[in-house]
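With one protein chain removed, the remaining protein chains of the complex are shown where they sit.
Here is subunit A:
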Amino acid sequence: MKKQETNQTDLKTPKSIADQDPTNSTSQSSLRPSITTSNEISITDDTLSSIDVDGSDDEVISLDVLSERGRFLNLLKIIIRYKVIEISYIIFWGIVTYIALSARIFLSPADTLIEPIFNSSWKSLETYCNYTARVDNNLYTLIISAILFLIVPIFLTVDCFVSLIKYFRLRRENKEKGIKTENFLVYHFYETDPFVYRSESLLRFIFDVIALIIYLVLSSTINTDGTVGGTISSLVITILLHFFGGTFSNPGVTIYKTYHNFIRMKKKSKNALMPSQQIQNLQELMSSPVSSFSIDYVISRRVEREFFHEFLKKEFSVENLLFAEDLQKLRNINERHARSKVSKVKEMVKLYLSDNSSVFEVNIPSKIIHAELKDFRELTQLMNQHGIQLNSIPKSIKEKSSTRYFPQIDSTIEDQVRKLIENLSKSDVFSTLNIEIYKNLMDSFYRFKHSRKWIEFVKTNKVQI
C-alpha cells in the first residue's frame, strides 16, 4: 500500500523524485527505481462502440495510476467499461431490431404456413403473420444486417483516417523532440488501442466476408436438394462466425491481446530505458542537478544522446555509456530467454569487465566486479567442467518445469546450472555495476552540461520553442 502512496505523491510533486540518488543500492534494484514511465496508454474509443460514454475521446491513463496493487483492479475497470459500451451497443441494436420486427409481425394478420428463410426461431410467431409480411420481415432483416455489415468497414476506414492524421501530427512532434516514432500499423493497432478493438473489428469483418463467400459457394454448388449442403453451410457459418469472427464480439482475441498487452506494460514500466517524466525539456535539464535522471533523459533521446556520445568520445570515456546501454539491453531480454541472456553477459564480460584484456574496460573497482560476476564465473566453470556448450543452453527455460535441459549431466548439477542462469536472468541483474557506471557517467555528464557544443544546442532549441 505504501508504495502506491509514494507513487501518487510523486505525480503531484515531480521534483521530489528528480533528485533521487543512486547510492541506496540494497533496497532498490535499479538506479531508476521508481521511475515513472512516460509511456502513456491512451485509450481511444472503439469504432463500433461509438456511443461516447464519458465524453472524452483520447483519455490518457498513466501507468502510475496503475500501481502495484491497484493495477489489476484498474485494468478490470477499464475492461468492464469498454465491455459495457460494447454490450450496450449490442443490446441497443437488438432491441431496435426486435421492436421493428415485432411491430411488423403483430400488425399483420396470420396466413398460410410457409418456412421462413431467416429467423427460423420465429416459427412460433408464424401464426400471427401472413406470408407477404414474413417475406417483408426477412427483407428488413436482410437490409438491417447489410447495413450493420457495411457499417463496420465504413467505421474502420473513418477511424483509420482519423488515426492517420493524429499519427502524422505525433510524428512531427516527435521529430522535433528527436524521439523515434513507431510505424503506423503499430501505432494504430497497438499503441492507441490497447484492447485491440480495431484489429478485432477488422478480423471480424474479414471473417464475415469469408463466411459469406463460403455460404454462397456452398449453397449454389452442393445445395441442390436443400438438406446436406444447407446443414454443412450452416455449420461452417456457425463455426466461422462464433469461433473466429464472432457475431458481435470476439472474447478470444480480446482476452489474449489484453493479457499480452498487460504483460508488456508491466515489463516496460519495470525495465525499459525511458526518459524520466521529471525532466520535461532541455531548459529544465540545464537547471537540474546532475543526477541519474538527467543522464537518462539525455541518453533516451536520439539527438541528445548523439551529443553526449560525441562528447564522451572526445574525453575517451565512451565505454561507460556503451556499458550502461548494454546493461539495459541485457535487462530487457525476456527472463525466460536463457541462452541470449547468458551470451549477452558473456559478451559484456569480455568487452567491459575483464581487466587488461577488455577493449572497453570500465572504471569499476575489481572487488565490485568480482562480487557481481560470481554467478557468471561459477556458471562458466560448471559449463566447462561438464562440457556444456553455450549453444546447448535452451533458447528459453520454463520455470518450475521438470524437463531436463541437460540430460548428459547429473540432475543436481543441472539444478545448480539452472539456478545460476535464473540469477543472471533477473531483471535487476548487476545492480551495483549499474550504480557504479552511473557514478562514472555523472562525472562526465557534469562537464558535458558545460560543454560549448551542448550549450549552443540548448540555446538554438530555445529559439525554436
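By definition in this document, contacts are C-beta pairs under 8 Å (C-beta built on N, C-alpha and C of every residue); 3 or more make two chains touch, one makes a residue touch a chain; residues count from 1.
Assume contacts and distances are computed from a predicted model.
J.: Report the protein name recorded by UniProt for the chain absent from the figure; options are "Ras-related protein Rab", "INO80 complex subunit C", "Protein archease-like" or "G protein, alpha subunit family".
T.: The missing chain's protein name, per its UniProt entry, is "G protein, alpha subunit family".
J.: Hey, which of A:182, A:335, A:378 or A:443 is the one touching the hidden chain?
T.: Checking the options A:182, A:335, A:378 or A:443, the one contacting the hidden chain is A:443.
J.: Out of A:183, A:366, A:389 or A:412, which touches the unshown chain?
T.: If we include the chain that is not displayed, A:366 is the one touching it.
J.: Among the options A:162, A:203 or A:318, which residue touches the chain absent from this view?
T.: A:318
J.: Give me the subunit A residues in contact with the hidden chain, please.
T.: 16, 19-24, 26-27, 289-291, 312-313, 315-320, 322, 355-356, 358-367, 439-444, 446-447, 449-450
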